[in-house]
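Missing here: one protein chain of the complex. Every other protein chain is in place.
Here is subunit A:
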Amino acid sequence: MASAMSRRGGGKIRAPRRGLNGADVDFQTTWIVLETAFREIHTKNASALSFEELYRNAYKLVLKKQGEELYKRVAEFEEQWLGSTVRKEIVQTLSAPLMVNEGAGRTLATANERRQAGEKFLRRLKQSWEDHQVCMGMLTDVLMYMDRVYCTDHRQPSIFAKSMGLFRDQILRTPLSQHQPNLLDVLTRIILDQIQMDRDGENIDPFLIKSNVYMLEGLYESDVEAEDDKLYLKSFELEFLQQSAEFYREEGARLLKESDAGTYCRHAKRRIDEENDRCRSTLTESTSPKIVRVVEDELIRNKMKGLIEMESGVAFMVDNEKLHELNLVFDLEARVDPKKPELTRAMQKIIAEMGTNINNAAIAASEAPQVQTEAPAAEEDDGKARTASVKPLNQQTAAALKWVEEILALKDRFDNICKESFKTQSVDQALSTAINRSMADVINAFSRGSEYISLFIDDNMKRGIKDKTEAEVDLMLEKAIMVLRYLQDKDIFETYYKKHLCKRLLLKKSVSVEVEKQMISRMKVELGNSFTLKFEAMFKDMTLSEELSNGYKKHAAGVADLNDSKGIELSIKVLTSMTWPLEAFRSGIEGDNDGIRPQIIYPPAIRRVKEGFERFYSQKHSGRKLTWHNNMGDALLKARFPHSKATVHDVECSTYAMLILLLFEDLPNGSTLSFEEIEAATNIPLDDLKRNLQSLAVAPKTRFLVKTPMSREIKPGDRFRYNENFVSNVRRIRVGVVSAGNKVEGDRERKETEKKNNEDRKFQIEAAIVRIMKQRKELAHAQLLTETLTQLSHQFKPDVNMIKKRIEGLIEREYLERMDEAPVPSYRYLA
């Protein structure tokens, strides 16, 4: 009927002339043609075959709905071919050395024999696989239409995939004989054996193994060909990883026992590189991360602790500056864990230990001379007195300096380790912060830290930076700031620094004001504006005072009343009472009778000057009250001693000493004044008076007065007279006053400072709480605590109990109230 249709004239559709309605193709004949051709292909005889002919035959079969039969036959053909011909060839290559190691152990055949036998087998298998691939490629070409049409329609795997499955089943999965392993197991074992040889340093043929691995990668567990179901992944890789894990576990344990940490690191590193290379050259890239992980697990992750704690472990390396080996350890741990917990812990422990040593040494050093402090002060009566009184101070300061230097050295050392050893591209952040944190812990664990740092700066300001280049000075400043950065209780430091700074400024001990200012500006950068506010105010007072003095001088020149004050020059420092820690100059005893300080009695000339200035000042700044701190002043006197070479000596002394000396000015020669008389005439505080008299009557170089009886101690009832016989070679004589320098505080003083500091903190905390509450109005207790802590963190770390007490205090004073209705304890701000 089709032909009837096609008979119709042009312009009309014609039935397809062939294929559809043509005579049925005889399956058997066609198949024989194809089968013969396939056999030729498998025996590598294909070059004479016509592609078109084969394709046409297959095409027709499929078109005639015989695709299924064709597919089945092709599969059968392949199965048979593989099962008989190919398999036989491969099994033949299995020789004795390969089979014996089955039960009897490996020793029966030497490695060399096994290797050669194995390579023979691998070579054959590889050849068979490649042949199979090529042949199936050709078959696929010919059967293209079947693949596209029949296989797609009927959801069959392509003939290529099918035949790969056949290869797997026929060649690899079929057992050699009963109770024997199949070729896949044999193959796996041989490859593993060869890899083991490779690890032991023998030469193997990587390409041969690689091509076999390639085969395993090309095959799948089932015909579905899911990517995760590669035969390689499912069978070989598992075994490989397991065997490797065992191997490395043993090797790692052995190495930890036998070699030192550096060698271990190097070895582990080499092994990882080796395995990486092996994956590339012998196995497949995709295994690389897995095997590396195995090696890392076995050689690093599980052994890291042991490695670090080894005798030649990290502590040893740090002690001996083995930076390169530290780097190795670092690299190793970096591989397994970017956080490097073990190494961090180890480093922190080492720092903590070293830091504790330094702290203990500092305490020991500061306590040892403490005993001496009292003893030498009075006993020595000549030149030694001065040095002796300085020496213990120096020892104290030296302890502070030593501490700071050592802390800095420690930091430098670990910075260096960080820089040299703990880096990948840049210095490892986590580790260096951990080290910094440990440093901070060390510094803050030392109770005198704040004071020592301040002392360190003080010492440098006074002596250290003399004759140093700018760069060195800079370095010193930088160091100081560095340590300061770690310090937690910055407010205590502030107190100390203020005290020290104050003394430096007033006593003009500072080497360079420039450097002082630099220091302040650095602190400003580091710790913020508010921190240096008071320091800056101190400097400001200094400059203002200078102007004021000059102004007064000009003023005095014009005022007749002051002219007759015998040319007394006044240099004055007006200090703002809040910013200057003037109590630093008061001795402890004096502090007690603060309120009832007796008025000092001045000689008339001096008093005139004083009053003159007071008038001058109140003109300029009305409403301000001046309090005179005579104990801090000093004076320059001109004195004549008949027997001395120089006719006039310049005597530099404290204001008190001046007052005392002036008493003797008008006294006739040989007259004496008793201690009580002097006290009555000057009203100088007892303690100061004693000290000053000591310098004037006891110290050999400045013995302007003669004391009866001659003794070191000044006692009530002693009498003093002008020393006519005073002789000195130098024109300018400086009268030292016992105890004026900065020294480490005694326990009592420290407690004092602490108490004061705590008072300050109370206010700070309250201020912070009120600030927070004012803004938030209502806040839960826990939140308030954390916010307060953060607000204050740049000043100091407040005690939680203290905060609680402050909150109580604020509630009492009705700044806050407890919120009864809140689910968690909360407060409300009362405006």
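Just so it is clear, a contact is a pair of C-beta atoms (placed from the backbone, for glycine too) under 8 Å apart; a residue touches a chain by one contact, two chains touch by 3 or more; residues count from 1.
In the analysis below, contacts and distances are computed from a predicted model.
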- prompt: Of the options "GPI-anchor transamidase", "Scarecrow-like protein 32", "Trafficking protein particle complex subunit" or "BTB domain-containing protein", which is the UniProt protein name for the chain that has been left out of view?
  reply: "BTB domain-containing protein"
Query: Of A:Phe38, A:Trp129 or A:Tyr145, which residue touches the hidden chain?
result: A:Tyr145
- line: Full-complex touch with the removed chain, picking from A:Leu63, A:Leu507, A:Val706 or A:Leu785, is A:Leu63
Task: Since one chain isn't shown, list which residues of subunit A touch it in the complete complex.
output: 1-3, 5-6, 8, 10-23, 46-56, 59, 63, 138, 141-142, 144-145, 148-149, 153-154
